[in-house]
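Written below as structure tokens is the structure these notes are about.
Every protein chain except one is present and positioned as in the full complex.
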Amino acid sequence: MKRYSGFSLLKNALSYHENWQKVWRNPTPKKDYDVIIVGGGGHGLATAYYLAKVHGITNVAVVEKGYLGGGNTARNTTIIRSNYLWDEAAQLYELSLKLWEGLSQELNYNVMFSQRGVLNLGHNLQDMRDIERRVNANRLNGIDGEVVTPQRIKEIAPLINISPDSRYPILGASWQPRGGTARHDAVAWGYARGADALGVDMIQQTEVIGIRRKGGAVVGVETSNGFIGARKVACVAAGSSGVVAAMAGLRLPVESRPLQALVSEPIKPCLDTVVMSNAVHGYISQSDKGDLVIGAGVDSYNGYGQRGSLHVIEHTVQAICELFPAFSRVRMNRQWGGIVDTCPDACPIISKTSVQGLYFNCGWGTGGFKATPGSGYVFADTVANDRPHPLAKAFNLDRFNTGALIDEHGAAGVAH
Amino acid sequence: MLLIYCPHCLEHREEEEFSYGGEAHIARPLNPEALSDEQWADYLFFRKNPRGIHHEMWYHAIGCRRYFNATRNTVTYEILETYKVGTQPQITGADV
Amino acid sequence: MSKLDAETLSSESPLHYFSKISSHPVSSNQLFNGDLEFGVVAKEVRLGSQLNLRGDVSDEQFVTGTAAVLGVALPTVPGTYQYNSDTVVYWLGPNEWLVTSATDAIELESSLRLKINGHIAIVDVSGGQTLVNLRGHGVQGLLKKASGYDFASWNGALPGIGRCAQTTFAKATAIVGNRTDGSFDLIIRRSFSDYIAQWLLDAGQEVGCRIESC
Partner (left out) sequence: MRQLNRLPTAGRTDQNKVLNFTFNGKGYQGVAGDTLASALLANGVDVVGRSFKYARPRGIFGHGPEEPNAIIQLGSGAATIPNLKATQVELYEGLEAASVNGWPSVNFDLMGLIGAFGRLMPPGFYYKTFMYPKKLWMTYEHFIRKAAGLGSSPTGRDPDSYEKLNQHCDVLVVGAGPAGLVAAREAARTGARVIIADEQSEFGGSLLASTQLIDGVPATQWVAEITDELGEFKNVQRLPRSTVFGYYDHNFLAILERVTDHLGISSASGPRQCMHRVRAAQVVLATGAFERPLVFAHNDIPGVMLASSVSTYVNRFGVAPGTRLVVATTNDNAYQTAIDWHHAGRSVVSVVDSRTGPSGDLVEQVRALGIQILEGHGLIEAVGGKRVRKALVAPINPEGSKVTGPVQRLACDLIASSGGWSAAIHLSSHTGAKPVWDDTIVSFRPGESKQKERSAGACRGTFGSLEGLREGASAGAEAAKLAGFGSGEVQFPTPVIDQIIEQPQQALFLVPHNKATSRAPSQFVDFQLDVSAAGIELAVLEGFESVEHVKRYTALGFGTDQGKLGNINGMAILANALGQDIAETGTTIFRPSYTPTTFGAIAGRDINQLFDPERYTAMHRWHVEKGAEFENVGQWKRPWYFPQRNETMQQAVDREGLAVRNSVGILDATTLGKIDIQGPDAAEFITRMYTNSYLKLAPGKCRYGVMLKEDGMIFDDGVCACLSENHYLMFTTTGGAAGVLSWLELWQQTEWPELQVYFTSVTDHWATATVTGPNARKVIAKVCQDIDLASESFGFMDWRDGTVAGVTARVFRISFTGELSYEVNAPAHYGRHVWEQLIEAGAEFNITPYGTETMHVLRAEKGFIIVGQDTDGSMTPADMNMNWVVGKNKVFSFIGKRSLERSDSIRENRKQLVGLKTLEPNTVLPEGAQIVNDPNQPIPMAMQGHVTSSYYSASLRHSIALAVVKGGLNRMGDIVYCPAADGASIAAEIVSSVFYDPTGKRQHV
């Protein structure tokens, strides 16, 4: 892999950009692999990268039905934070945040991780209790965060409306300065490039349509382009996880729901942080290009449509206009939807299954983009060693039997 | 936004009047105490979640306050039928 | 409560605080001078009672019994109401009706209970809701702002047969019924009535809106 740098850019400019290397090969699949990863989203690609990089397992293929990073990775509002409530979740997301902090250098690919901070607003007394609780827990877990006043919020995001006369006035917020956003596509591409350089095959436009087993173990996957053998199959198919599990005769406690987002036209920089509000239900940041990136709450019913709808967007835009009355005259440029795999406790599943050699990493629901590096890291470890990574232990499938859920709904509430 | 035919109101109504009730036809085990943790978890948390035909419950919350079932394609969102609780769907079928 | 008490006690209807409040694009001075036309007049109507009625339409005693007491047949066609001069029975669901009547609630409930029994329910909800009549040339337009329900689809209905629908109204809910005089009745919940009044004044501003409480 030829390294990227300001110098390489200059050098290539002089040769009219005619000599750039491919970011990844588009190889024809081998007959079989040590590990096949189903799903070429950020998580699948990160898993491949760490399998190769950390565990030296390079005979790996990522099989993706569409284009790399084209699922939720392409569709999310790119919010990154680690201020989760429960120890198990906080530690996992914090591992991820630490990886984000060196990711551009690790991958030699600028994923534009921007630590502009994240505000989670509180609008009623219970919100504020929950914020206190979460921030206190974060602090004792070594995660940065503070509870801030409306005045401080106004300093951080000057266009916000902190009037006590609003319908749901802002009473305060949690503030995690190390949180922020990243350029979502670049994350997928950076991992793919890194994995490719280590020998991983990226197989695009190839859908896994069956999981072949022999005895109690997997032997490979059937795809739209034929069978590919594998000793281990690691499924990271996000919204399609249930469908993929069914191919192996398994059921998962996930339901696939549309989650919608929209962007405004690009405007001059006016919001230099991420603002999230669970109570009025909207979250917003401004991309490096200038568009306001706005996310909605998850749709109420199951769906694989990847389309947006109007009433959900109406509600979200109302929330944004409540928080930022000045944005009323800004305009929506585009809206879309993703398919998120929601778990009953709003926490992921990173787990072995009853089928030998078959692993699942799913259930990230509305908030898995931020976990991409950490998820790939612990999942690679789990697959390589055929046992849960210590940080993944709590996220096994068995928790639904024992009842040891990690309920991020209940208290943390905030989804993304 | 869906337009849903309520089998009680005998009219199409806007989605805003309804709330989604999850997968239909899941019978509560008659004797929960006799189930293993796995069987109970299956009832509690595990759903079909198909890509395609789905039988699901809806509640006409801002209307006749009745629950009913719908057969909906989870990809196209087309609603193929709605039917009353206690009756069986006309349309079943393989996933698309 | 007896009728006598009711007259001596001070009661407050849900829209009590909105008596004669108007919104209009023209100045408020002009408003109360002369009969400036309001596109929407929302007039709260005092009712004797509102009862929620439950029962099984396949139970003949229930159907005939209610008709005998109320003087109107129980509407069994979804989305319709039946009425006479002082009673209206709205279809709310396959086993649910709303009765509004000039008769006192306790009296009405006990006469009903004399005639019908078995698995039925009669619940006095008089204090929980109010009826607002909406009239004026702006009403159809206002309803379009308020709800996704296609009220224009009622236009073909036979005169004398009322149509009604329980549906969304702005961000609250309402039972809406049509009247032969072209106006509409709105039955709304008490705790939402301030919101709905504010909403009516806001949405009716262009054509002029006036609220009269009872």
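For clarity, chains are labelled A, B and C in written order, and residue numbers in each chain start from 1.
To be clear about the criterion, contacts are C-beta pairs under 8 Å (C-beta built on N, C-alpha and C of every residue); 3 or more make two chains touch, one makes a residue touch a chain.
Just so you know, these numbers come straight off a predicted model, no measurement behind them.
Novice: Which of the visible chains would the unseen chain be in contact with across the whole complex?
Specialist: Counted over the whole complex, the chain not pictured touches A, B, C.
Novice: Write down which of A:30, A:139 or A:387 is the residue touching the left-out chain.
Specialist: The single option touching the absent chain is A:139.
Novice: Kindly note down the residues of subunit C that lie in touch with the hidden chain.
Specialist: Touching the missing chain: residues 1, 5, 8-14, 17, 25, 52, 54, 95, 106, 119-129, 141, 144-145, 147-150, 152-153, 170-172, 189-192, 194-196, 198-199, 202-203, 206.
Novice: Touching the hidden chain in the full complex, which residues of subunit B are there? Just list them.
Specialist: With respect to the unshown chain, the touching residues of subunit B are 1-3, 14, 19, 21, 27-28, 31-33, 35, 37, 40, 43-44, 57, 59, 61, 65-67, 76-77, 79, 85-86.
Novice: Which residue numbers on subunit A touch the omitted chain?
Specialist: That gives, for subunit A, the contact residues 4-6, 8-10, 12-13, 16-18, 20-26, 66-68, 70, 74, 87, 91, 102, 104-105, 108-115, 123-126, 128-137, 139-142, 146-147, 159, 166-168, 183, 185-186, 189-190, 204-205, 264-270, 272, 280, 286-290, 305, 307-310, 313-314, 317-318, 320-322, 325-336, 344, 399, 401-405, 407, 409-411.
Keep this in mind: only the chains that are shown with their structure count from here on.
Novice: Roughly how many whole angstrom separate the Cα centroids of subunit A and subunit C?
Specialist: 50
Novice: From the mean C-alpha coordinate of subunit B to that of subunit C, what's the distance rounded to whole Å?
Specialist: 32
Novice: What's the distance between the Cα centroids of subunit A and subunit B, rounded to whole Å?
Specialist: 29
Novice: Which part of subunit C faces subunit B closely enough to touch in the complex?
Specialist: 78-79, 92-94, 96, 148-149, 165-168, 173
Novice: Mind pulling up the subunit B residues that touch subunit C in the complex?
Specialist: Touching subunit C from subunit B are residues 8-11, 13-14, 16-17, 62-66.
Novice: What residues of subunit A sit close enough to touch subunit B in their complex?
Specialist: Those residues of subunit A that touch subunit B are 240, 242-243, 246, 251-256, 300-305, 309-311, 344, 400-403.
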